[in-house]
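A single protein chain has been omitted from the complex, and every remaining protein chain is retained in its original position.
What follows is chain A.
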């Protein structure tokens, strides 16, 4: 398993390198630059500014310098748009915010979604099953950009229970709505997948065998049914985790959390090359780490996968 983790980690380095190169050139293909504005700068000043940020160099030299700084100094360069801040600062300020509500959102999804699905499956076609199905449909027609304003209307404006935005150092009142708004549609999907997966597992021959062996129902559920039931849930959660922890641009903007989603949008508008590139690298590293984590979780549950890893 350790060896597998190591191999995967080595394999990802060239991938990230390719990604940096592609992003780098794609950005430059877009018209405009960080210092173009409605009122053009005098050519002399422009030349000075470009020189200061190294933008007067040929592209391949710029790329090379950029890579060199990352690999040797872990420095992702200065922001072009925000004076006195560099990319490391921006990530250090925004990422903990996104990570916090993303994490709670994932907890919310799993801790509620799996039991909901289990209950719906065990009480198939009962009141709770219909409640769950109704909830799943509800969350599909209310994606987060509809749900978030509705939540603010209800909990902030009407009831005055929760703040409508801001972060305040991650106090819980400020985390609740971003986490719930981000997670609800995934929660419904997780519940739905758990339900159908459990129903399938319960109808499987090995559960019949367990019953015929005279095992207590609780043992059958926990020992025999739970693990196989979770496999499809884990598959589904793999990309969702990444999405949640990297946060949603919409949630960041709507709740003014100050997360990196907001920085991404700002950077795209101002052609802040180094910030865009830095965030893209962050996203890809996170994607890799979380995918690996999910694959390892899969291996921990399914012995077939585990023997495939060797």
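Going forward, contacts are C-beta pairs under 8 Å (C-beta built on N, C-alpha and C of every residue); 3 or more make two chains touch, one makes a residue touch a chain; residues count from 1.
Definition applied: contacts and distances are computed from a predicted model.
Participant: Quick one: the chain not pictured, UniProt calls it what, "Energy-coupling factor transporter transmembrane protein EcfT", "3-isopropylmalate dehydratase large subunit", "Peptide/nickel transport system ATP-binding protein" or "Rod shape-determining protein MreD"?
Facilitator: Not shown, but named in UniProt as "Peptide/nickel transport system ATP-binding protein".
Participant: Which of A:5, A:204 or A:291 sits in contact with the chain that's absent?
Facilitator: Of the candidates A:5, A:204 or A:291, A:204 is in touch with the missing chain.
Participant: If the hidden chain were put back, which residues of chain A would touch it?
Facilitator: Given the touch definition above, chain A has residues 203-206, 208-216, 219, 223-224, 227-228, 301-304, 307 touching the missing chain.
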